[in-house]
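Part of the complex only, each chain left as placed.
For clarity, chains are labelled A, B and C in written order, and residue numbers in each chain start from 1.
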Amino acid sequence: MKAAVLRFPGSNCDQDAHLALRESGVDVDYVWHKDTSLGGADLIVVPGGFSYGDYLRCGAIARFSPIMPAVKDAAKGGALVLGICNGFQILCEAGLLPGALIRNRDLHFICEHVRVRVENYETPWTNAAVTGSVLRIPIAHGEGSYTADDATLRDLNRNRQILLRYVDARGAVSPEANPNGSLENIAGICNAARNVFGLMPHPERACDPRLGSADGRIIFQSVLTHLGVRAAA
Amino acid sequence: MSAITPELIAKHGLTPEEYERIKTILGREPNITELGVFSVMWSEHCSYKNTRLQLKKFPTTGERVLVKAGEENAGVIDIGDGWAVAFKMESHNHPSAIEPFQGAATGVGGIIRDIFTMGARPVFSLDSLRFGPIHGDDAQAKTNRRLFAGVVAGIAHYGNCIGVPTIGGEVHFDESYNGNPLVNVFCLGVLRHEQIARGAAKGVGNPVFYVGAETGRDGLAGAAFASRDLTEESKQDRPAVQVGDPFREKLLLEACLELLATDAVAGIQDMGAAGLTCSTCETASRGGTGVEIDLAKVPKRETGMTPYEILLSESQERMLIIVHKGREQVVKDIFEKWDLPYAEVGVVRDDGMMRVLDGGELAAEIPAAKLADDAPVYEREQKPRPLPESPGELPAVDMEAALPALLAHPTIASKQWVWRQYDHMVRAGTCALPGSDAAVFLIREANKIVAATSDCNALYCALEPRNGARIAIAEAARNLTCSGAVPLAVTDNLNFGNPHNPENFWQLAECVDGLAEGCRAFDTPVTGGNVSLYNQSPAGAIDPTPTVGMVGLIESEHHITTSHFKDAGDAIILVGEIGDGLGASHFLKVMHGRKAGRVPALDFAKERAVHAAVLAMIRSRLVKSAHDCSEGGLAVTLAESCLTNREQPIGASIDLGAGRADELLFNESQSRVVLSCRASNASTILMLLDLRGVPARRLGTVGGDELTIKAGGEESRWSLKKLRSAWADSIPNAMRG
Amino acid sequence: MKAKVIVMPKQSILDPQGVAVRDAVQHHGLPAVKAVRVGKMIEMELDGAFSEDQLHEICRDLLSNPVIEDYQLIVE
């Protein structure tokens, strides 16, 4: 398989994502935002950071980068697209994922380890986990409060598109466990086709036990399994 | 062209003698532009005219030193295998007092620029902050809260956006910082030995490029501004406020590193204080050449700017690059790729002149070397202060009330409210989260683990400047040791009051002596730093604050050690003596409202022995936690070790033996570290420490949900819940109000 | 020539900044302030060829996010 990590002006988790993929044995390249081709990558990672300084709205300007049409086509074509933090915001702005991410409830930027519960393991992103298993992964954002209208939220639930929810140490969804005021403690969602996934937590920062958690690997392992299976079939 | 009047000279902060010196250098009267140039270059901020003689006292050499203090924008230290680190600390005190958010933000931008100007990729930052008290409803407390919140948000804004994690630092609160907050920011970057970039204008005929943000009227005369007392009038200097653009700087950082990886660059210099002026004359003086630039070619944000304004502007996110003739296209391609403004603004000459044209017309012409290096140097008058009086008889205090009170003092309380706002995990290298003794970071490029800390107990420095400074170095080294690191080198930030006040200057001289002694004692040369004087409001000068930033190396990931207790049943061991006396302690300050008593004695030999012993125990993998004993004494150290693991705090039962309870719990004797280890290893550790002749004793055992301390026949107990809320909620509660 | 674009959070969307400002204002001694919403004011200097439709397109696609915001365009 081949993976592509996009680089926008202001991306700053591109190197971390590149490293995490490399270490999980993936053949990965950077793709500059001014390019128009993804070189046939099976996995496209839209990394975290402050694309265009996050001016105006997070992801609002990056959405119009020359590379984005190629990303949309790839998504239509079934390629896997992963948006982490700012990448999640970009995918929402680009309409590849429903809803939007607004200012954290307490208005502060928040960086800390949180616990997220896997809500659906039958996806390319979570198949290496068991439903209900809890991952310890860091967040680092100022605008990670997920919001959407009632209809969208209903669909997300009905289609089991909510893949991660913030939970407490006991694995329970609670207001205290919600770091940023997200609707229904939502930490990550995928599209109806399951091939586009956005999350606020940073799995690429949780792939090395020396950093306090390696739970993030589960996301990347799931992708590998999924693509492996697909290649075999 | 306006004539140069004595008033004009005074307004530029220049003395009549200094003006005479300018005339001799030029062999004529300067014009107004040249006067402005001299005034910023000869301000304390750029010329160190009041402190240069003092700074000469620092040890600056060592076999690891690749770039010495003062040589370039930051010192560079060898960390092995062809890898090096560049690091430095910078202050942005005065701008932050006027506009905390932007002042702190541009402070971060400035120090990060210093680091990548060296050719290094910035990997992390620390921030060392000082404010007045934040608790209470009085106007002063409200102001201090506004400054504290603004500064922290500004650091977060810039550091988070540019993607350099802020992984450590310190925050202290004391009345002496009312109206005069301190914002010192440290940044460290990594590079290969052969990548070290120089700020010299080499190669006559080489083109000079201006790259980065357009020049506006920002921060006009900011350097001069940082070299005066803060008065009501300085509020009128507010147009001086610069706005930072971390996004632009992120692009500038990537573009510059990409360019430095080519062979196109002959020299590079960031535009910090005194912007274009400083960068042109310093590159020329370093290169032993001259530089000629034409201001008409400089990218500008505003119209109708005069040569004076352009030269003295402190717009952020700009660089000056001397390019090898014929390689211009490389520069253009890279800066177009990154959508950054650039312009060829001049050329390197052989006449040693800083020549500034404005559309071909001569605007300023000054011998560059003289401007940069012949600034006046002053030895200011010193007046020693009397030794602090002893605290005398102290009313009895309830120990069970005292510990929570100390833990709730914001200087000691948890700083989570602060570092939670900083992205402290980007770059996937943070091995010890903020909250432990030192920041520990895995530099993946080099596969090296570095530790860094910033320390200064200004209360000590106020009472006994020299001893306070010696202790600042010792505490920094102790913090590194407790994390498993070997100290390598130091950067310092000297924050003091007006140097024309003899007592202030005596404090400065004493602190420099103390730092120098400390650096020699631990073989940690000073590789750079920063001086901030005139930290003085009508109410008086700040406590002398020589902030120490120290960097160390951790040999193996197995040596990384954190400060919190791990498992019930583990033994708790004190390395060093139990100590006595309450002089200069936070206990005196918080419980008795006194800044009094002699500063704890520090014996470098003893201190070194303790460090060597602790490091040996860590390397033998016998140690599960190590925490240095500092503000608040043993009781606070033990409580911190119980509490710093937010997710599972754990109790301890302690016996400190015979003596006065308050002294046993809260004395701040030096050379002490609290370890924990598997119970079965306790006797081994005590035996090994004994063989080394290092005093040590078992204090007790980890476990339970309270902290109990027997001292002098008195037993005190605190539930973890009570201690935790005192320690963890203090700052958030203050900031909610 | 000038154009102004006002972008406000939709009524249905919670506006944490607005809530914080309201509390601060009331705290500051103005209980009369019952509700606050915080949006953006974007001022543009125009010079050259453009159509209002183009401006509306920019407002819809770039300057506001229809999921959470409404905009108002004022051309002077």
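For this structure, a couple of remarks:
Following the convention adopted for this analysis, contacts are C-beta pairs under 8 Å (C-beta built on N, C-alpha and C of every residue); 3 or more make two chains touch, one makes a residue touch a chain.
Everything numeric here is computed off the predicted structure, so don't read it as measured data.
The assembly described by this file has a subunit formula of A x1, B x1, C x2.
By our rule, only the chains that are shown with their structure count from here on.
By number of C-beta pairs in contact, A-B leads over the other of A-B and A-C.
Note on chain placement: the centre of chain B and the centre of chain C lie 40 Å apart, centres being C-alpha means. Distance between chain A and chain B, defined via averaged C-alpha coordinates, is recorded as 36 Å. Remark: chain A and chain C have CA centroids separated by 29 Å (rounded to whole angstrom).
Within chain B, not a single residue touches two or more of the remaining chains. In chain A, no residue touches two or more other chains. Of all residues in chain A, only 56-57, 60-61, 64, 92-93, 99-100, 102-107, 145, 147-149, 181 touch chain C in the complex they form.
Those residues of chain C that touch chain A in the complex are listed here as 9, 12-14, 16-17, 20, 61-63, 65, 67-68. Residues 156, 160-163, 245-248, 250-251, 337-339, 419-431, 433, 442, 444, 557, 560, 647 of chain B are the ones that touch chain A when the two sit in their complex.
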